[in-house]
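With one protein chain removed, the remaining protein chains of the complex are shown where they sit.
When the chains are written out, they are named A and B in that same order, and each has its own residue count from 1.
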Amino acid sequence: MKYISYAGLLLLLFFIPFISRQEYMIHILCLIGINVIFACSLNAILNIGELNLAQSAFMGIGAYASTVMVMRLHLSFWIAMPLAMLVTSIVSLLIGFLTLRFKGAYFLLFTFLFAELMRVLLSNFGVGLFGGIPGLTNIPKPSIHIGNLVNVDFSSKVAFYYLIVSLVVFTIIVLRRVDKSRIGMIFTAIRQSDVLVESIGISTMKFKILGCAIGCLFAGLSGSLYAHFVGIITPGDFAIHSVFAPIAYVVVGGIGNVFGPVIGTAALMMLSNFFLRQFGFFELLLYGIIIVLIIRFMPEGIINAPRLLFSRMRKS
Amino acid sequence: MSLLEVKHITKRFGGLVAVSQLEFDVKKGEIIGLIGPNGAGKTTAFNMIAGTMRPTTGEIRFMDKKISNLKTNKIAALGVVRTFQLSTHFGNMTVLENVILGNHCRAGIGLWASLLHTGGARNRAAGSREEALRILEFMGLKDQRNELAKNLPHGQQRCLEVAIALATKPTLLLLDEPLQGMNHEELADMLDRIGRIRNGGITILLVEHNMKAVTSTCDRVVVLNFGEKIAEGLPRDVMKNTQVIEAYLGVEE
Partner (left out) sequence: MDATILAQGALNGVMLGLSYALVALGLSLIFGIMRIVNFAHGEMFMLGGYITYYLFGVYGINYFATLMTAVFIIGLLGMILEKAIFRPLTNRPEVALTSLIAAVGLAWVFQMLAVIFFGEQDKDIPTVFKGIIRLGGLMITWERFAAILIGIGLVLLLNLFLLKTKFGKAIRAVAEDKEAAALQGIQVARISSLSFGIGSGLAAAAGAIIAPIFIVSPSMGGEVILKAFLVVILGGMGSIPGAMLGGLVLGFLESYGGLFFSVPVMSVITFILIILILIVRPQGLLGRE
């Protein structure tokens, strides 16, 4: 039954560029797609019970890695993107190994420091490579040339749209697989009681590092896509404040389930674009309020609400 | 040879000595009670055996292997598994899932196998599930298997916690105040189960305040006061020991 609805959704997404030729709509959908991947990566880490304020910084690592590989090392985007994902994941392994051994609040502090550190490093060091505070511009778009047969030019948003949609689907499939596996079960358990997980013979450290590596793989992906889609990246783009809206997306959608961030991101970004934008600064305030209210009153998020409602009904 | 050897362990916190030169053995198949008034150091001693804390001096050996310098999860993997005094379970997961997780370290499901959902992984997962159901049946929780753990009444939560520990197939089971907060019926059930767990081949070390339970269930008892061992032996002998009586004077059961 649900496979029919998935197929239907995919079909709808496939046909959107034919239905609406509006460039703006496609552009928004692309940005939503990139943010969905990022939100999923954030969710992967929240899933193990840790809040990573540096998640945007990891997106930045992916963005800069991908850009540098294409612009300075002259690699093809199709090689740079997976490599950027790998680089981001490896950096997270290192940082995770150093910092995940500490309690949640200390880890939070370290992510805070790391995010700041990244911004400072990218702004002040290796200016020739990273462009300093103004960042890097004119980032080349990807292209596909196979002889004279296939010639796809990504300067049109439509091509990007299909690429991003495919990658979103890929992200969801992979993360869903992890969710449903024994690994996902252990992640959830760690989130609820890491002390108990340790006492039943499982190394929480090992799984936390794994969770981080998986999450940051996709943070890197979203970064790479962002860089080549938008064409300009600066260190300020990936500073700490940029992680708050995504936290709201994930919290609203529901932590733990891969569809949570998908729904939360889509819903809030649509709301933001067609309604909240006009409130300017208040929009940022709103995200903070949403985060607090949801975590206080509906911490399971939208996606889990039916399940818990059902259980509560059965209880009475 | 003893299963567990606690060799002269001392625990200092800054200037405070919580446990001093504690020494005792646990033989295979025994039920040992660790008792003493509040603040006697039982919890600290218990934590050191379970690996939550490291002794300042002295060592603890399990099956002739030093465990006092190992992390909790390594000690659990070796077969020494503890329960907790305060409610500790996976609240938002079902009772069955809780116990299946307990079995994970014995199920032998590899990470990649699990991700790729291989036939081998699925078989082992099914095996875990059956084992979990068996344990739930034993603990009287089979009917609650699809309930969320946080929705269980207190007594059943305590049973669940023991079930999770049993799923790890322990050699030595450390029970931290397993009877706390239970009514008479639940208490009797739990004591009966503890006996049956031992008969199944698992050695048990428990910390308890309930004296009647300790006397009826434990083979031997170790009494602590102010961090030192003041008596050891059969429960009825220890209860007559003047030092022990003095230590407990004024403490309600």
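Convention: a contact is a pair of C-beta atoms (placed from the backbone, for glycine too) under 8 Å apart; a residue touches a chain by one contact, two chains touch by 3 or more.
Bear in mind the structure is a predicted one, so any value in this text is a computation, not a measurement.
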Which visible chains touch the chain that is not shown? A, B
Which one touches the absent chain: A:Tyr64, A:Phe114 or A:Tyr161? A:Phe114
For the chain left off this view, which of B:Ser20, B:Thr72 or B:Asn92 is in contact with it? B:Asn92
Contacting the left-out chain in the complete assembly, out of A:Ile16, A:Leu31 or A:Leu51: A:Leu51
For the full complex, which residue in A:Leu12, A:Ile173 or A:Ile289 touches the chain that was left out? A:Ile289
Where chain A meets the left-out chain, the residues are 46, 49-51, 53, 98-99, 101-102, 104-106, 108-110, 112-114, 116-117, 120-121, 123-124, 191-193, 244, 247, 251, 255, 281-282, 284-285, 287-289, 291-292, 295-296, 299
Touching the absent chain: which residues on chain B qualify? 13-14, 38, 53, 86, 90-92, 150
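Just so we're on the same page, only the chains that are shown with their structure count from here on.
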Here the gap between chain A and chain B, centre to centre from mean Cα coordinates and rounded to Å, is 42
Touching residues of chain B toward chain A in the complex: what are they? 50, 71-73, 76-77, 81-82, 84, 88-93, 97, 100-102, 104-105, 109, 111, 114-115, 117, 121, 125, 148, 151, 164-165, 167-168
Which residues of chain A touch chain B in the complex? 177-178, 181-183, 185-186, 188-189, 192-193, 195-204, 210, 311, 315
